[in-house]
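With one protein chain withheld, the remaining protein chains of the complex are depicted in position.
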Amino acid sequence: MAPTRTRSRLTLHSQTVAARLDQLEAVCGLVDQGAHSAGFDDRTSYACQLAVCEAAENIVKHGYRKPGAGDIRVTTRSRPGELIIDLVDSAPPFDPTAAMPDDDWEMTDPPVGGRGLLIIRRVMDDVHYERRGHRNHLRLRKRIQAPSE
Amino acid sequence: MAPTRTRSRLTLHSQTVAARLDQLEAVCGLVDQGAHSAGFDDRTSYACQLAVCEAAENIVKHGYRKPGAGDIRVTTRSRPGELIIDLVDSAPPFDPTAAMPDDDWEMTDPPVGGRGLLIIRRVMDDVHYERRGHRNHLRLRKRIQAPSE
Amino acid sequence: MEIKTQVYKRVVAVTVSGRVDSATAGDLEAALTALTNESHTNLVLDLAAVDFLSSSGLRVLVTTLKAVRKLGGDVRLAQPSQRAVDAINLAGLDVLFKVFPDRESAIGSY
Partner (left out) sequence: MEIKTQVYKRVVAVTVSGRVDSATAGDLEAALTALTNESHTNLVLDLAAVDFLSSSGLRVLVTTLKAVRKLGGDVRLAQPSQRAVDAINLAGLDVLFKVFPDRESAIGSY
């Protein structure tokens, strides 16, 4: 979909992708675009891509479980200094804000998984979850102090 | 001394240096100049510098024995494709063409010295020695096939 | 993603480049498992050209680390890109890996 400018300085992109791992790079592309519209630098954009891809990967792997069993609607909203990403899927309910990221482990037994939720929380300023009907609505928000417009 | 052109294409340089190790680099410089006048490439010039410096070093170390105990007259004669270097010293007689370079040793006991005479013979096309009065006259000659003039 | 492997006497240097995510982590895991199966346990990962490193890639690094540590080896990182470092730090895994500014010092550290 072509970008839509609503009001003065909001840029909105929206795209629905099949819930498959090979679609994650496209999701990253969307996030990168949104991050740059928000005036984020490359490094901040990269962090946002990491976080959103972790969330999307979880939907594919743990939500739908079977590749291509559904889809994910990705919407980015950018305004100077702020990027909001909405991920909507129709997999079984899961609230990632309720799960405790695993950040307490021994050097002798480091964790092989469970890094995704941690990355999402560390990168994003807000993580908001809602179940609406048969859909999961996840909203991730990132803000920076001094946007370069 | 400034270079002298005798006959058509002969270039001659001559210089007397104190018989000290710190003069060897200057000797190399002379040889390099002569080699380039003869149309030698850098690699051939380098081989000639190695050989002449070995001979001069031997005169300092094994001939005069004491640093600065005498001097060495270095003369280079270049014509296209040919370089002749004369080294004249007044140390005790020594004929390097009579000495057998040590090129036969075991891998388990490699030689720590005796490389100088070997390098001289391998690089030069002719090595000629004469004792005249109280002086050693050593003439080293290097020729190449196709001189680039 | 591209993987190049250089086998030295006591160390193997693995150069990883491109995007290491859930789509490619399997290939990286296969390459590293092959090495540990051949008793190559002193590993250097050159991450200079990694431009994306997701938790799937990190999972492979940690799995490999655990496997080689059991055998007395280690996984050490050489000249990781800023993006590789950011991912490792965000995942809180920076304490696990020794990082070296160049390949030579990483190889020399074994």
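Each chain gets a letter, A, B and C, in the order it is written, and its residues are counted from 1.
Just so we're on the same page, a residue touches a chain if its C-beta (ideal position, glycine included) is under 8 Å from a C-beta of that chain, and two chains touch if they have at least 3 such contacts.
Worth saying up front: this structure is predicted, and the values here are computed from it rather than measured.
Chemist: I'd like to know which visible chains would be in contact with the absent chain if the whole complex were considered.
Modeler: Spelled out, the missing chain touches these shown chains: B, C.
Chemist: Which residue from C:16, C:47, C:90 or C:107 sits in contact with the chain not drawn here?
Modeler: Spelled out, the listed residue whose C-beta touches the missing chain is C:107.
Chemist: Name every residue on chain B in touch with the hidden partner chain.
Modeler: Residues 21-22, 24-25, 28, 43, 46-47, 49-50, 53-54, 57, 60-61, 103, 107, 110-113, 115-116, 118-119, 122-123 of chain B touch the chain absent from view.
Chemist: By the contact criterion defined above, which parts of chain C meet the unshown chain? Give residue numbers in ascending order.
Modeler: Residues of chain C in contact with the hidden chain: 6, 8-11, 13, 103-105, 107-110.
Quick note on the criterion: only the chains that are shown with their structure count from here on.
Chemist: Any idea which chain sits dead centre by C-alpha averages?
Modeler: Central by C-alpha mean position: chain C.
Chemist: Which chain maximises the distance between its CA centroid and that of chain C?
Modeler: Farthest chain from chain C, going by C-alpha centroids: B.
Chemist: State, to the nearest whole Å, the distance from the C-alpha centre of chain A to the C-alpha centre of chain B.
Modeler: One centre to the other, that is 76 Å.
Chemist: Can you tell me which residues of chain B touch two or more of the remaining chains?
Modeler: none
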